[in-house]
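Mind looking over this structure? Questions follow.
Of the protein chains in this complex, all but one are displayed in their positions.
Order of writing sets the labels: A, B and C. Residues in every chain begin at 1.
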């Protein structure tokens, strides 16, 4: 397939761990948006997005993080982002996302960060 | 690089083991041709071509095998081909190369075949 | 030895499903032109953003329309031109909002043009509304 994108969600106690794989671009971002929306509607606002298998992100993907973060933090939740490959991390950084989001090395560190800092001021 | 091709030659007693990697197409076939020619000119006509890392071959690559095999067998040598991936093997088979060349699973089997059958009638 | 200009063009239906094809096309050409891996990644993202804008804004996801991506390189510079025949727009009137502002408004867009500006060495638009809109982007090729 020319545009492989895989999304898996695991619910672990009060955390949702969403792992995204492949390309997150204007074509696949709507799928991610829909799943994230569903978590929030289910009242699950403590979310780790595991990007360790994400090979590419464009602004359409970043836009999904951007549009939900305020609502999530208003509910005392957060999105912690883990496992960014250097190329993908660079795209987050160009736009200043590292100042807004906690970027962690792996899922374990992201889960731990929720203990220390369950939410952030926007 | 858009067209990665790597060629390595190891001389082991009276055998030359050439391993080819990447894409063998009309762009890269001349490099393979040159190296094979050099082996023959150096009197080394017992050659294993290890294709286990070859991901693609077109008729330009097959043409190199085709053009040298007679001369090599006239010198009581042979080219044994090893490790073809299914996709690459299919291209050899479409054109009937499996009737002309010994295709072996790996380098070890190719070396062994030289003991049993040092050359073939064309 | 003077290097001749090498010209490429790709024409695809206006659909986001073709962004992956466009990215492969520009990354392969970028590598051929001699860009570093990191510059190839910048090129990939800038061209993706430009084409996503054409598909979404210029053509409103009309699959019967065509996106054109031209590439020309010599030893110094790789130039990309993204062309559409859509409605056009005035790039100078697009307000660049701060990330904080976009977040406060729950916006999911508004990041593309600034990415393109940041990633490429030279960027300009040539717009003839209703006829042809071109986004010209250049990346200098650093000698290694």
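As a convention for this text, contacts are C-beta pairs under 8 Å (C-beta built on N, C-alpha and C of every residue); 3 or more make two chains touch, one makes a residue touch a chain.
Everything numeric in this text was worked out from a predicted model, so none of it was measured.
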item: Identified contact with the non-displayed chain, of B:20, B:69 or B:84; value: B:69
item: Positions on chain C where the hidden chain makes contact; value: 4, 6-13, 17-18, 20-21, 24-25, 28-29, 32, 63-64, 66
item: Contacts of chain B with the absent chain, listed as residue ranges; value: 2-3, 23, 25-27, 33, 56, 58-60, 62-64, 66-71, 87, 90-91, 94-97, 99-100, 122
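By our rule, only the chains that are shown with their structure count from here on.
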item: Best-connected chain pair, where connection means C-beta pairs in contact; value: A-C
item: Separation of chain B from chain C, taking each centre as the mean of its C-alpha atoms, in whole Å; value: 43
item: Centre-of-Cα separation between chain C and chain A, whole angstrom; value: 26
item: Contacts with two or more other chains, residues of chain C listed in rising order; value: none
item: Set of chain A residues in contact with two or more other chains; value: none
